[in-house]
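With one protein chain removed, the remaining protein chains of the complex are shown where they sit.
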Amino acid sequence: MEDAKSGRSISRRGFLKGLGGGAIGTAVITTGLVNSDAAAAYSPEAVGTGRGKSTISLKVNGKSYRVEVEHRNTLAEVLRDQLGLTGTKIGCDRGECGACTVMIDGRNFYSCSQLAVWMQGKEILTIEGLAKGDKLDPLQEAFIEHDGPQCGFCTSGQIMSGKALLLKNSQPTEAQARRALSGNLCRCGNYNREVAAVLAAATKAG
Amino acid sequence: MAQAQNEFSVVGKRIPRIDAYERVTGQAQYTGDIQLPGMFYARVLRSPHPHATIVSIDTSKAEKLPGVKAVIHHGNAKIPWSSGGHTHPRFIFNNPVRFVGDPVAAVAATDRHIAEEALGLIDVRYEKIPHVLDPNEALKPDAPKISTDGNLSVGKGNFSAPIEESWGDLEQGFKEADRVFEDTYITKHTNNAQLERRVSVAKWDAGKLTVFASTQGVSNARTDIAKDFALPLSKVRVVSKYMGGGFGNKNQAQDYDYMAVVLAKATSQPVKLEFTREDDYIGMHGRWASEQKYKIGVKKDGTITAVQLDAVTNIGAYRKQSGNLSGTDFYQIPNFRKVIKPVHTNTVVGANYRAPAYPQSVFGFASFLDQIAYELGINPVDMFMRNRIQKYKSKLPFSSNYLEECIIEGSKRIGWNEKWHKPGATGDVKKHGIGMALGGYTFRPGLGEATNRLNPDGTAHVLVGVTDIGTGAKSTMAIIAAEALGIPLNQIQLTNGDTDVTPYSVGESGSRTTPFTGPAVIAAAEDVRRQVFALAAGQLKAKPEELDLRDGQVFAKSNPAQKLALGRVVSRAGEIIGRATTNRSFKDVEGKSFAAHFAEVEVDSWTGHVKITRYVAAHDSGTIINRLPAESQIKGGVVQGIGMAFTEELITDRVTATPINPNYRDAKVPTHLEAPEVEVIFIEHPDPYGPFGGKVVGEPPITPSVATIANAIFNATGKRIKELPITPDKILLARQV
Partner (left out) sequence: MKSFENIDARSVKEAVSLLQKFQQQKKVAAVVGGGSEYLQLMKDQVMTPDYVINLKTIPGLNAIREERGGFRIGALATLAEIEEHSVLREKLLILSDAAGEAASPQIRNAGTIAGNICQRPFCWYFRSSHFNCLRKGGQVCYTVTGDGRFHAILGGGASYIVHPSDTAPALVALGAQIKIAGPAGEKTMPLEKFFVLPSVDFKRENVLNPGEIVTEIYVPIPKPGSKGFYHKVRERLAWDHAIVSVATVVQSSGGVVREARVVLGGVAPIPWRAAGAEEFLRGKKLDEANAQKAGEIALEGAKPLKDNVYKIAMAKLLVQRGLLASV
């Protein structure tokens, strides 16, 4: 079997050669699953049949959209890829980090863990919907002033969780603010700043 | 360029980041947000085996799936990845595969779900080879060989092995000691775990390649791509405007950038290759694990006479970076020898993560010093003060060193003298303790470039190749430019991170942005000012060298009342362009930023849970260019240290060699509820080599944090924990219920 040492001069230009090469030999195929007797997770027949598609109405930031989605599309995907609202980020796609946090009917949710088809009749609020024209939401202003974003990737989610908190509790304590944001990870470790920003926004608005 | 701090108009203030607006409104476009017409989505298939030869790859079923546009693998895409491995050649697809997660194929399709499904339809036949997971096992002569040269990772230059360094006379040093101690400390592989998963968008336009990369180094990424694809540099463009963190593992170009490039060529469309979070945990790299054996000789009063370090670091299947351990750098050691063996194993690669060689070895060394202090009956603050670094390798002075002041101010702030007690002295269920450690990071000047363009209305463009992974580098450069130019900050537009437009930058890692590019920004400003003064001299009836420019106004120093607006001067020439390349080097000094950290903890001895009740971080980073993000960097570094100290570890199943916790929940990155309030003290004295006297801020804060916490836990419980992470079960066992 070829090791890494050979081949450097061969196919850098010709790397397209053999694209789509066929199978060799007849030995049993391993998918690489350990101890797997189970059938492969995906069988070609079940896929791409057009099943599991719908046209849905979505109300986002006060605006109505009609989009065709696959049932397996998450709200996060549809917001970002179909509606162009890329302010909502996907950090893990597993409901573990909070970068995708949006508000649905007044509460904060992981949009990567909600199917788009479940959103009919719901009011969705994303980071893009906070500012009123040129006027930023007090939370956004506070995040700027208190250095809320370092790399900025968790920022939309942190702000949306802050927004959900302040809509229910306009004068939170520090502990309440921390807890309300506790489903939002920040790997830059900027937690002190994010909480300070939420508290500052509360003071200003209240 | 020494300037008294109170003379600065912009430097040293608390200024919100210049792009904070884009980040809080969701307008900042990160690589994953980029949508190009006709773009395909790509995913990577990875080896499920730790060590195996690929016998065959059958992609026919995958290709037949509607929506699949191209499938590449080692058979049809043999592209070298030079920066991926420095001791034996590494390709984007390797055969044999050397760790669970080693890429085997990549698929481009019309949407990401189809790309994912296609992965499951690629039939790969493997022939398993014996594997090894433990570095000590890997060093044995009969261990399975991961590269043809064996498992001690021997390369050239920076990548030699073992890594050896010594000075003084070790034997004599141990003879002079009153007591000699030996012990071993162990740290684990932890992932950078930045929030933005890796993603790359590649696009060809008639032979010109553009890669939108989530990279910390657009210049070195471009160099990598041009080299490995044999393309002229002028035909490669790398763009990185916003990044969601990297912490050292997004520098240069990576294998998945190359895969996107190949797929884009194969399909004639732009291709966006996306990592899952699991891909990100295992497909790139994390901090190398280590086993550190120390032998330390000390006098009765605690003064170190000699240190010997023998260590093994686990750099995984490929040697991407040094595998070094440098935690002893912050301690004065007259006689020293270290021998470090970076070792290959069939595991996820260990490479750069914030201060790569430091937090793990500061944990080992500073824990051990703290332990020795206990054995000698010495208060740790005296032990650390006595042994703080004063001369680099016992020879060279530092360009600036205020570590002593850091220790004094930090210990005062936390109330060390009131709070310290003999370790384990409190008998309650909830035990309190206090601990400290010293750290910092390398600071040295180097090659940097900057370009300035003044517009006819007096506003300015500053172009630098830097990226901004969250350190606020863009803002730092803009502030330095504003200060150096004499133009208000809001009249400066900073353009960064695009190799077609911005000049060279070393790459935003190793805390090099401020010391490398900062001086270039200042020199480019001086270039522009010279041209401005030459133009304005006539009108102001003075010689160019008599002029000054402040707040966007030009005037003669002897007659400041007569001012000319900068725009009026520039419009006479149309536009003024200035540039500079700087490459200062130290003369007979070395450079470091220094830090002393202090923590107070409460340990619940029945559950093993530890709460940090206070944390003080005192830093000597020279002049602080912008206080607001600098403080945030310190706080953030401490939080990362908390994760490394308490919870984080990439766990590999012993039997199957498969990582079992490659996600946030199971690898346990710290949340809001783990973060204490971190009090930051900046000990500010300008360094003669830094831009406006500034040294480095980004990496120092993580380096002493783990040891600080571990030493506080020792003080609370009286039990020393020598293996990370310090999970509740370790504290319970230490308690010996």
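Residue numbering begins at 1 within each chain, and the chains themselves are lettered A and B in the order written.
Quick note on the criterion: a residue touches a chain if its C-beta (ideal position, glycine included) is under 8 Å from a C-beta of that chain, and two chains touch if they have at least 3 such contacts.
Just so we're clear, the structure is a prediction, and the values are computed from it rather than from any experiment.
Trainee: Just name the one of B:T31, B:Q292, B:S509 or B:T671 that touches the chain not displayed here.
Mentor: B:T671
Trainee: What chain B residues would touch the chain not displayed?
Mentor: Contacting residues on chain B, toward the hidden partner: 48, 100, 113, 116-117, 606-609, 646-647, 651, 653-656, 658, 660-661, 665-666, 668, 670-674, 727-729, 732-733, 737.
Trainee: Take the complete complex as the reference. Which residues in chain A touch the chain that isn't displayed?
Mentor: Missing-chain contacts on chain A: residues 33-38, 41-42, 46-49, 51-52, 54, 70-72, 74, 93-96, 98, 101, 107-110, 112-115, 117-118, 161, 164, 179-180, 182-183.
As a working rule, only the chains that are shown with their structure count from here on.
Trainee: Measuring centre to centre with CA averages, how many angstrom lie between chain A and chain B?
Mentor: So the centroids are 25 Å from each other.
Trainee: Across the complex, what residues on chain A touch chain B?
Mentor: Within the complex, chain A contacts chain B at residues 1-5, 7-8, 10-13, 15-25, 27, 29-34, 40-42, 44, 47-48, 70, 72, 80-81, 84-94, 96-97, 99, 126-128, 130-131, 136, 140, 143-145, 147-156, 159, 178-179, 181-182, 184-195.
Trainee: Across the complex, what residues on chain B touch chain A?
Mentor: 16-17, 19-30, 32-33, 35, 47-49, 53-61, 63-67, 70-72, 74-80, 88-91, 94-96, 113-114, 117, 120-121, 123-127, 148, 192-197, 229-230, 242-245, 247, 262, 265-266, 276-277, 468-472, 628-629, 631-633, 635-640, 642, 656, 658, 663-665, 669-673, 675, 677-678
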